[in-house]
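With one protein chain withheld, the remaining protein chains of the complex are depicted in position.
So, chain A:
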């Protein structure tokens, strides 16, 4: 999955530029983000869109077990970003070998599905205005 995707910084800037884009297109490409490419959609064509969070979410990435620490721990991430994209980003940031795996955990209790969004996780498990994700190189709480 996703060997040639851009880094999250690049994705971020793409996302920022796309945030003003309200073409009202349907959100077909939300599914693409399993593979990493930057995503911007959300149901602009629905009455409910006002309720959809558009602002970015603060995510704190904490190493656990034998995983290397990230110099920068706090990131602002598009709420529509999926867990798969974050895993790919952390692997790239920490210069993982392709065969090395990375696991992300919420509340030190469960591993969210790769297609889960940052928005849903923040809405359910965010604390003090941020979402804390633990990462490790082997299964921890799974």
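One rule holds in what follows: contacts are C-beta pairs under 8 Å (C-beta built on N, C-alpha and C of every residue); 3 or more make two chains touch, one makes a residue touch a chain; residues count from 1.
The rule we apply is simple: contacts and distances are computed from a predicted model.
Matching "V-type proton ATPase subunit F", "non-specific serine/threonine protein kinase", "Ras-related protein Rab7" or "Autophagy protein 5" against the UniProt entry of the left-out chain gives the name "Autophagy protein 5".
Seen from chain A, the chain kept out of the figure touches residues 1-2, 26-28, 30-32, 34-35, 42-43, 46-48, 50-51, 80, 84, 106-107, 109-117, 119-120, 123-125, 139, 141-142.
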